[in-house]
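For reference, the structure is listed below as structure tokens.
We show some of the complex, not the whole, and keep each chain where it was.
Labels run A and B following the written order; every chain starts at residue 1.
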């Protein structure tokens, strides 16, 4: 068990909005829920606005607060830099942190472009030789049901994977008066639904199947092309300013077909216009011996179909993923007492701390995240060229673990 | 109410397997459930094998049985020819029946090729001038929940349609030892999952949205390319013969992206390899003001999301479609007493009898079915040419009602 005497991992976090709050909750909780050989210490948080950053530090539990991320990185008392900023600043910050010898946890998507992401991977590879660890924050891998889904599939329980069906449905910008927040601007966000939530389903489906997307045929759409400029925004909510408007420069929705390297075919959909779906990530995998499906809005459940059972007894079994036998769950409550969204971050921090303590590379690595980026890049190229089949540029040495 | 004295519609049915049984049940029941100005009379059924056809006639309720469909068509005491054979014989039979002045109800898909289907539409148009009616059997339009879904959408209850999401998932050939039945042979069936079940979701989504697919990007796959030759088959079940095998010449699965002429984007999937899904037709439509979803395996239910309600009370409402206020339901049982798959055929016959009695054209017309065929044709062309964007050949005068 970690105690006051355990080795510490001193963390500095950059960004304190939605992701910053989720990471903070996880940093505060990880050593409470899990017995780990290393203890996270929340040293400092960094934000641009001094007053808001001070308030965030007090509320989120950071000992100090700073406004210059370079200063944070330069400090001797920081071992790990946790990057929770928009995607356009990931590369610059991560490269600097790695150059300073800090471990880096970087929110997804890794970067807004393949070029930036590639540079980050190269820097991570170099730093790795010096014992510096990097991880990209695809937190949904740490939802217990998702981790268990992967285990069932890799154990061969559904046989050869034939179909992948993944959607990530949200509806927070269906109102045309919702303002032009940074997530709707390509220079800040890189892409729209595709990078923000499409990246999650690409990573998750590759993770649970152990297969990589090799090619895609894609289409993107921007339903509302002009929106009011925002007055104020935070997280996923904002208010419009009224008269002045701006152009939406990202996709509202992206849909694509794909092939995976194990022979499966797939459909993907990422959208912010699916009215009624708030955070509707759903993945289903069909194999020759069974099927598994998952819905993030019921993240404590997994549906498993075992086609090897007698015909009269086959059916989708709704497994409540709250048993001590399930991944991560022994740390929490008795069976049937459910956990929430934020726990995926706590689990992520656990695995990161475990990896650092044992001198191993955490996953997903920057290289894994770059591979997702390559898929998103192929999607965009296909969508721009009449949906024609587009191979994913996929360096073979970077395989997901 | 129809009585013994009501005008009769004298029916001859060709084919008596799965579809023949479903149609027979409907012909027997339609005047029992509904008060109609015309009464169906089940005059004769036609099949190739004399003994099996005689048995089918006795079991299914046909007064006579014949083995030559041309003979059936030539009879004076037949007003309507009901075609329940595999797709490769639809065109020949339908053209002959229309030439003989018979009304024609033809199972879907209308034909195995656009060329045949086009010829059928032209013949139907000619016969129409003489008061001869034609209808294609997309029976799922007559599932009450589907008809109600269309009503809600055309009434504007979900606003502008943004997303269409349709899958038709089956799993009856996942076993590689399942034999090479006619549905797996392109010369008999035209295509595989695409034409057999993909046609249903194309028709249904066009029907409920009132929009037409204008272009697609597609991929098809045949997972199991060689299968044992069948010894005996009936309906969707069969047994293999053992040593000799043959090539599967149709798709096991087809997936495609699409645009509809009202601005929506869509994903479609039709497969016979989705383990655990027996007859899993699911359609969801997202609009600017709401969403609706439907699942054929729970065909008495419809999920409706009304985004105009207060935020705290929004949610998918699971409407049990068993009220007298719902389409077709006043004829059946009290609220909460569910109906089944076969009722869609009874409703189809009702609407057909109503149309004939009132001298109007039933829907879907042959032209509507041809439009579906055009979509399937575009899917196949796209799949054969690297998934590139492919426009649907879409004669503008043939719009679905």
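The definition used in the following text is that contacts are C-beta pairs under 8 Å (C-beta built on N, C-alpha and C of every residue); 3 or more make two chains touch, one makes a residue touch a chain.
These numbers were taken from a predicted model, which means no experiment stands behind them.
Asker: Please state: how many copies of the shared sequence does the complete assembly contain, given 2 in place?
Answerer: Identical chains making up the full complex: 4 copies.
Methods note: only the chains that are shown with their structure count from here on.
Asker: Between chain A and chain B, what distance separates the C-alpha centroids? Give it in angstrom.
Answerer: Computed value for the inter-centroid distance: 42 Å.
Asker: Flag every residue of chain B that touches chain A in the complex, lowest number first.
Answerer: Residues 158, 162-163, 165, 167, 169, 171, 174, 217-219, 221, 223, 253, 255-257, 259, 263, 265-267, 269, 271, 273-277, 286-291, 305, 307, 314-316, 386-389 of chain B touch chain A in their complex.
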